[in-house]
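Accompanying notes for the structure given below.
The excerpt is restricted to a subset of chains, each kept in its original location.
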Amino acid sequence: QTAKLKIGAAPYGLNAEFMQIWSAALQQHPAVKNGDVELTVFDGRYDALVQNDQFKSMVTQKFDAIIFVPIDIDAGATGVQTAHDAGIPVIGSNTRVNSDLLSAYVGSDDTVSGYMEAKIVLDKIGCKGNVVIIEGPIGQSAQIQRLEGNKKALAECPDVKVLEDQTANWSRAEAQKLMENWLTAHPGQIQGVIGQNDEMALGAIEAIKAAGNDVKSFAIAGIDGITDGLRAAKAGEMTSILQDATAQAQGAMDLAIFYAKKGDYKPESDIWAKYGKDMPWNDGKDKEYNVPWTPVTAENVDALLATRQ
Amino acid sequence: MERLLEVEGLKKSFGGVAALSDGRLELRAGSVHALCGGNGAGKSTFLKILMGIYKRDGGVIRRRGVEVDYASPAEALAAGIAIIEQELSPVPHMTVAENIYLGREPSRRFGGIDFNSMNRAAQALLDELEFNIRATRRMNDLTVAEMQLVEIAKALSHDAEVIFMDEPTSAIGEREAQRLFAAIRRLQALGRGVVYVSHRLSEIFEIADSYTAFRDGAYVGSGLLAEVRRQDLIRMIVGRELSEEYVKTNTPSDAVGIRVEDLCRPDAFEAISFSAHKGEIFAIYGLMGSGRTEIFECLFGLEKASAGAILIDDQQVTIRRPADAMALGVALVTEDRKSTGLNLLDSVRANICMASLPTLSPLFVMNRAGEADASRRMRADFQIKAARDTMPVSGLSGGNQQKVVLGKWFLRNPRILLLDEPTRGVDVGAKREIYRIMCDFANSGGTVVMVSSEIDEVLGMADRIMVMRNGRSVGTFDRGETDAQALVNLST
Amino acid sequence: MVSMSETRSRWFTAEQRRALIQEYGIFLAFLILAVILSVSNEFFLTPGNISNVLLQTSINGVLAVGMTFVILTGGIDLSVGSVVALAGIVSASFATTSSTAAVYGAPYPVVIPLAIGVLVGVACGALSGLIVSYFAVPAFVTTLGMLSAARGLTLIYGGGRPVPALTPEFRWIGTGHVFGIPAPVIILAVIFGLAWWTLTRTRFGRYIYAVGGNAHAAKTSGIDVVRIRFAVYVISAGLAGIAGMLLSARTGSALPQAGIAYELDAIAAVVIGGTSLSGGVGRITGTLIGALIIGVMNNGLDLMGIQSYYQQVLKGALIVGAVMLDQKRSYGA
């Protein structure tokens, strides 16, 4: 047996649940579990520069491949360049990087999810009435793209008015305060809440409950499919669009091993089987792998919850 | 009589420098014991060790014959010892009453403080001492002198058997000092023991009955004051013969150095006019709160006068900031060295140079050799006792800190010197030296205006004396035209 | 004697003036802010919104009360945000019905998680307090260390995941009402009342001022300075524990990333309220007004629908403006 592969993962930050699920999925990858791969996860601490520095550390330590989730689409390019100069392949995951030096990218198109969630809300209110949008941190690519998707869906419903549109920085507590204030400023007028992630949608739900309103009379949607979001979906309080962190992570891992071994590798994760023709492996030749979004429904919610045990 | 306190061989050093090598003291009940010594002799260190503020390096302390070791002031207080520290240490934003009863607040039911009875008790105490201070005032509104009175009241309120008084009168006036003495006599009658530190020898002979002298951190002698001559005591303190305490060598000229005309500041002083000549030492005498300090503050641009004129070399001048005054050759030695005189955190050298930085850095870059040289000169001139001149001034004895302030202003080579209580806390030897420097300064054409509460000093050094009462001038007298009794009578 | 009474009357005015400046100055700023907001937005003064503002102020208010104790001694506590998260998640794990995130046997009767939340805070505070008071490590460094460590422990404890599905009894402290008043507001009121009484009426309170005003004087007066310094960190972190539980109860699940940067708002409330960062001066009533100013500002700008970028600029200007109105504090206060 040859020496272990040293693979580094550089997610932008580990304090929130989504990236936690993502990095846990990496640890669960068969190649990591059976010891073929020695995995190190670097916490980017939500700072482009920290991520940059971690690339330098990984180059110093001669990693064989790097899985990268940048905090920002442009700022990530420098790190990729650093690794490329040292001959280390970099696989993107979850968030794109503006760099053609990326060996491959496994992610989901945020404009699609933005469109999907807005569409669900709009359909539920019958394409007319008032909605509010709770956005992620302004300037982050997920926020930009999800907003783009939101807007695309809203354009299809000219009778819908966006009453408020503000950032809550992905935070449940901030979204809760925001929604409390909006409910006061627009009493009885808000019919739909487009939360750009589940956390913020959940904050809105709490605010609605606290104000003594019936959550089910609101159309609320979020993105990511975090555990609390799944539970709320199961209770019929909101709709969530599942972003498959496991597929993004394990797909990227397979590609990382594939590039580290210079093509001499067959994928070991079962995600390829799960998505089948929706996301084919194609002998690792693709530059981009698009993990499909899955709306959380009454049918699949229990199965999804079961994976979070 | 019983011995309240016996101390032998007390030792203490700071950072390898011995502050105290052999401290000894014997205090009997009903005795007022003067602890004498030059600046930096180790008196304050000695008292702080007894109070549990510092830890001793060696030596024996016996309280009523029992060996003790106080780890904190709380333990010393509990053992019936109280202290008036040399450096005033108020809690600034609390009231006078709260300061006096800090740590011993009377409580009500449910653990609350009984503010009413506390204020009443504090007021009663202050009234009994005839200190004119309201118990509900805040400490940071008080003048240094008033703070000193509060510290005195606080120590007395402890009803302690042994009270240390470290230069309690250095900041207060004659009248208040007499009230303190009255209180001390009452304590004496009750069989308490007082250890009294002061550089004013007349005071020591007036109030104390026995003495112990330290020099350079070691015991040099003790005895009854009735059995020692002033000359001998001085020799013990400074280690050499000192013939006369006040030596005056300056001669006033006819040229006016600074003239003040009808200067007014509401709530402080009214219609003050005087002129001090070149070569003259002009003194302003008055009781506490008579407005002397405020005059200086207006002359130096720290406060604004509401009316009146200031003339220097017969030119009318406007002074808005200290920098203006300094540019005109005026220097001010402030009375409160801790708050306006020194940067306690910085070194002796930096403090000496603090008012002369532009001259010491003609091209913005500091002339470091110049700084070192300036510091060396001033330390020699004023006999500043410091281990190194790079040590923080906070580590200096009180008197030596005062000398640093003097050095800082003399370094500027001013033309007009305003001195507010210039010899506060300075020992007899160094005082002589300061007087000599003042005279030399005057002789070389400088003008000195001095505020002092020490009558001997005013009478001994001034060419003319202006007496203040309640913010007004009540007359100016030539040297020899007046005496101590007359001054006191005029000022009250 | 005439001059005496004259002087006395002058003193009195000075004293009154100080009180006016120190306390009512910032109160005035608060009133002006409130008037502007109520004129420019019809909803601002509705009972529902007032209740909102109070509710939204409650957590920062609880933290700011604790912070006042620390700052009055001349210290600072940067760790409260992290302690909020740690206490929130640990207590929640004793009050959750979720099978994955609970500790064995959960949910426990509500007093157990509540007690544990406070205890977690107190333990953090005791450690910080020990290091600051006994080992004389600067408070800034100590509590910055605790900020990092407590956040790490939070993430380790919960595995980086939230603790959801809290019992209704536990959630009541965040969402319940008594006579129409939200429970967190009542909790803040009680805590504030106790703090006010402690600081103004008890020896312990006066000792806090004394230690902050002049530690040397306090020590020579026989006060155990080390113990007082220790105690204030315990109080601050204990209240942060309570705030953490309020937050979990309000959001419905305990999040490991909760409370980030809460220390800034808490310190801001204290300083806006007129308490000096160098210790010894300040009033807890000022802190309450400071917290209300921050709360009203956030609420009002949201109500007016001002865009978030501009909100940030405005908030900055308003904070400084409010304190400027409260003019002529001496420098450095």
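Should a chain be cited, it is by its letter among A, B and C, assigned in written order, with residues numbered from 1 in that chain.
Throughout what follows, a residue touches a chain if its C-beta (ideal position, glycine included) is under 8 Å from a C-beta of that chain, and two chains touch if they have at least 3 such contacts.
Quantities reported herein were computed from a predicted structural model and do not represent experimental measurements.
Novice: Across the whole complex, what number of copies goes with each label?
Specialist: Expressed as a formula in the displayed labels, the copy numbers read A x1, B x1, C x2.
Definition applied: only the chains that are shown with their structure count from here on.
Novice: With a step meaning a move to a chain it touches, how many steps does the shortest path from chain A to chain C take?
Specialist: Steps on the shortest route: 1.
Novice: When you average C-alpha coordinates per chain, which one falls nearest the overall C-alpha average? Tell me, please.
Specialist: C
Novice: Using C-alpha centroids, which chain lies at the maximum separation from chain B?
Specialist: Relative to chain B, the chain whose C-alpha centre sits farthest away is A.
Novice: Could you please state the distance in Å, as a whole number, between where the Cα atoms of chain A are centred and where those of chain C are centred?
Specialist: Here chain A and chain C have centroids separated by 35 Å.
Novice: At what distance in angstrom does the C-alpha mean of chain C lie from that of chain B?
Specialist: Each chain's C-alpha centroid was found; their separation is 44 Å.
Novice: Quick one: chain A and chain B, Cα centre-to-centre, how many Å?
Specialist: Chain centroid spacing, chain A to chain B, equals 72 Å.
Novice: What parts of chain B, by residue number, touch at least two of the other chains?
Specialist: Nothing qualifies.
Novice: Would you pull the chain C residues touching chain A in the complex into a rising list?
Specialist: Listed in rising order, the residues are 41, 43, 46, 48-49, 52, 55-56, 100, 151, 155, 159-162, 164-165, 175, 247, 250-253, 255-258, 298-299, 302-303, 305, 307-309.
Novice: Contact residues on chain C for chain B in the complex?
Specialist: So the residues of chain C touching chain B come out as 3-4, 8, 10-11, 14-15, 18, 197, 201-203, 206-207, 209-210, 213-214, 216-224, 280-281.
Novice: What residues of chain B sit close enough to touch chain C in their complex?
Specialist: Listed in rising order, the residues are 51, 53, 72-74, 77-78, 83, 85, 89-94, 98-99, 102-105, 107, 111-113, 132, 134, 136-138, 141, 267, 470.
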